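One structure coming up, written as structure tokens, with questions to follow.
What you see is the complex with one protein chain gone and the rest in place.
We just call them A and B in the order they show up, numbering each chain from 1.
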Amino acid sequence: MTTPLTRRRVIGGIGAAGVGALAAPSLIRPASAQTSTLNVWSYSGFVTDEFRRKFEAETGITVNLRLVSDQGEQFNLMVAEGGRHSADIVCVAGHRFYQFVDAGLLEPVDLDRLSNWSQVEEEYAVAHWVSRRGRIWGVPLVVVTTGLIYNTEAMEAPESLAVMFDPANAGRTSYQIQDFFPLVMNYLGFDGSARAYAHDHAIAQRAVDATRDFLIEHKDKVRRYYDAATEVQQLLVNGDVTVAAGSSGPAAQLILDGFPAGYVIPREGGLAYAYGFNIAAGAANMDNAYTFLNALLASPENGAAIVRSTGFNSAIKGVEPLLSDAERAVLALSADERARLSWVDVETAAFIFDLIDTAAEEIRAA
Amino acid sequence: MTRLLVRARRLAVYRTAIDALSASPWLRALVVAVVPVLWVLVTNLAPLVQMVAISLLDRYPLPPGETAAWTTRHYRAFVERPLYLNAFTRSFVFATLVTALTLAVMFPVAYYLSKAAPRSWRVRLILLVVAPFWTSEIIRSFAWILMLANRGAVNSALMWLGLSDAPVEMLYSRFSLAVGVIYLSSLYMLLPLYAALEKIDDRLLEAAADLGARPLTRLRRIVLPLARDGIVVGCTLVFLLAVGLYAMPQLLGGPGDTLFAATIGQVFGRAGDSWPLGSAFSIILILAALGWVGLFAALVGRGGRRRVVR
Partner (left out) sequence: MSARSPLLTLWFWLFVAFLFAPLAVMAAMGFRDSGFVAFPIQKWTTRWYADALADRDYRVALWVSVQVAVWSTLLSMAVGVPTAFAVARLRGVVRAAAVAVVVLPAFLPIVVSAIALRMFLGRLGMEPGLSAIAFGHAVGSVPFVVVMLLTRLNAMSPSLAEAARNLGADEAIVLSRIVLPFLSPALFGAFLFCILLSFEDFMRSFFLGGFDQTFPVLLFARLRFGFNPGLAAISAVVLAATMLLGLHAERFLRRRGIDR
């Protein structure tokens, strides 16, 4: 029997096929239940397709990749999972990873199983941000610095944070409150690292309150408080601000794209910390996790790809020769500027971040 | 469909069941109520109870093996810190104003769609108006950034036309925030208004016109009272949306326009043991919003009834 294929029939057929393809979602088994797999939460661009394919072919491990966009998000998700972590590897090594450590969400890194740890640049392998309670909790891939990003057509290179509070720049500045806060503490003569206050939290609270009040008083200079580091790019490109406190990656991307931007570490200093991977507490595929981290450290090609997609400096050896001259030039900091950087110290004075978080909410709400 | 149902009547089981249903309003109510009651208990109340519990803990999430004490200090924090109260008041004033504005903008649109537009075009026009809502909130916020920025589309057009020499600062202000929120919430006003206006009998309006009622009188005495339900629902939905919006205000608002939902989002977003504070603030927001909306519905409802009686 032949039936002429009418338009109606085709549409009906497509409808039926659609329903079939929508087969009950409960039939789809969770990926995390298998054994030769590895479940990774990652920022976009941290694991290239090429690296992933090669890794899967060489090891027989299937990598399930889930892109995440923010530290707080991962924290809340891990907590909500209630100890049954769906990820083996997470991507939380910013300067707040100590909160993950303290909440028992991470596994310390066992350097004996991480044979390629020597691939991490020496300067970054021993820094404070990666250690808490004397143990190492993450594998760094890129290094972030914070400084001032400015429009070179609108102003000279600023030397001091004072430019952020200059009446001439009223309504023309922007910053991410929590990241900027320690620097303003330094600017006002307090200790932004809070190391000096480690034994007396009351002094720290007074310093934070004074800084908070100063920032509220200078709210008229601010066009906008941003959240994600890359928002600063849009603010500059759209001509809404002329100078902003921000991090190196977004600045480097702007400059490489030909936008008249400059990036400096001001006199009062800047912070440095790292992005990378961490192992989730009680990861189901622990061996695979170490295999993966070892492979990442041994792949300067993947390291270079991360540098290109984020604009941050690499923390692993062998990446620099793979970059173009222009990229190297933009990423390089002068010796003076490097000397002004301080590692975010989460070993001795992490308590300051809680105070800053509350202050930041109050500044916003004011 | 009807033919199928008529054929089904030949089955004894079906007939018994349906007749029992027809005979007893209580049985009908039971069948209709089972699903809602279960759903409400499982999905609406359980998470809420959990949240109330968390809001009374000293801190949460806890490191493994530790426990937290019970406390009401997070509720007290709301009263004790005037800065939070600021954001809270701002949220309510702002959401109320935006709701009123959205109603003013959308009422003529809904009226056009339900009464004035050619009947055969209506569904197509609704689909047209709905189309932008397929795009994610963040992308639409970015689109507005491109419109309103100093070097954005509007400023470029103004300067090209010679209407201004320097960019007008529109972005990151209460203005851009209101534009963005209206943009996001207009649909939630439109559909209830449309559903309400559509059911008003055209002949009623024609009769009123024949009797010499002027357009404004017809609007006030016929259209508005009959559309009251739609107005209440639309305003409720838009208010809820405006009070709970998180991403859009962050992207389009200025440094002085932080809304309470954003504050709550910040508390939850900070990756620490501050969930109780965020939960307490959420409970406060829910109760206040419910109360405000309930008050509004009661006032409008009563006013409407009085008018009908008169």
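We take it that a residue touches a chain if its C-beta (ideal position, glycine included) is under 8 Å from a C-beta of that chain, and two chains touch if they have at least 3 such contacts.
Keep in mind that this is a model prediction, so the values were computed, not measured.
Checked against the full complex, the candidates B:L56, B:V98, B:V129 or B:V181 give a single residue touching the omitted chain, namely B:V129.
When the missing chain is restored to the complex, the residue among B:N44, B:T72, B:T89 or B:S164 that touches it is B:N44.
Although one chain is not displayed, chain B still touches it through residues 1-2, 5-6, 8-9, 18-19, 21-22, 28-29, 32-33, 35-37, 39-40, 43-48, 50-51, 105-106, 108-109, 111-113, 115-117, 123-125, 127-140, 142-144, 146-147, 149, 151-153, 156, 183, 186-188, 191-192, 194-196, 198-199, 202, 205, 215-216, 218-219, 223, 229-230, 233, 236-237, 240, 244, 246-247, 261, 264-265, 268-269, 278-279, 282, 285-286, 289-290, 294.
In the full complex, chain A touches the hidden chain at residues 11, 22, 24-26, 28, 30-32, 39, 43-45, 64-70, 73, 76-77, 80-82, 84, 86, 228, 230, 233-234, 237-238, 249-250, 253-254, 256-259, 309-310.
The rule we apply is simple: only the chains that are shown with their structure count from here on.
With centres taken as mean Cα positions, chain B sits 34 Å from chain A. Of all the residues in chain A, the ones that touch chain B in their complex are 70-76, 79, 83, 96, 99-100, 102-104, 171, 219, 222-225, 227, 231, 234, 237-240, 353-354, 357, 360-362, 364-366.
Chain B meets chain A in the complex at residues 61-64, 81, 83-84, 86-87, 142, 145-146, 149-152, 167, 169, 171-172, 250-251, 254-256, 258, 262-263, 266-275.
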